[in-house]
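A single protein chain has been removed from this complex, and every other one stays in its place.
== subunit A ==
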Amino acid sequence: MSLLNPFNKRPGLNTATILLVENEEQFQQSLANVLVEETAVTVNVRLAKTLPLPMKNDESRPRIDLVVFIINLTLDKSVKSAKASLKYLDPGYFLGKVCFMVTNARQALGCTGRLDAVRQLAVSLHCPVLFAEDQTPEGVTSSARRLLTILKVASGLVPNTTALYLSNLTRCAMPPDIDQPSFD
């Protein structure tokens, strides 16, 4: 099986590589344009619609430090496609090298079911969920900055921190049930 493996290639010098997986192929392009503008580190961005990635790019592909699943909460297919792609990741990625980025959470008023489903998925995989706004350039810039913070840690460029340490701080927690009373 063509699992994507985090540790089977050598890292580049002062380089970080991020993989953006999005079914709609919209937000990833604008994010990518902002991410490559980073000057302190050389950022490589790979864009994909789903996993698995095509085999023929395997040799030329650098080691992927962070995989980001971009999910549009207004579309059911987006959630399903992200879930289906998760199967093609080596378990080593789930130690802090996977992150979910969710857009249109405000519009998805009728779709709280989807948001809960994504949250539960993230909780079970110990991954963070970031909420992003993709329509304005400021939204794109701020999401890119947050991704860069996590990316730098995940690619080992921040001393004394690893992806696993960071994931303990950023991982998603399921909000307590509203029905349950807070003090008992």
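What we mean here is this: a contact is a pair of C-beta atoms (placed from the backbone, for glycine too) under 8 Å apart; a residue touches a chain by one contact, two chains touch by 3 or more; residues count from 1.
Just so we're on the same page, contacts and distances are computed from a predicted model.
From the set "Dynein, axonemal, intermediate chain 2a", "snRNA-activating protein complex subunit 3", "Centromere protein N" or "Large ribosomal subunit protein uL3m", the protein name that UniProt assigns to the chain left out of the figure is "Centromere protein N".
Among the residues A:L53, A:V129 or A:A163, only A:L53 touches the chain that is left out of the figure. Of A:A32, A:L95 or A:V158, it is A:A32 that touches the chain left out of the display.
Of the residues in subunit A, those that touch the hidden partner chain are 19, 23-25, 32-33, 36, 42-50, 53-54, 57, 61, 77.
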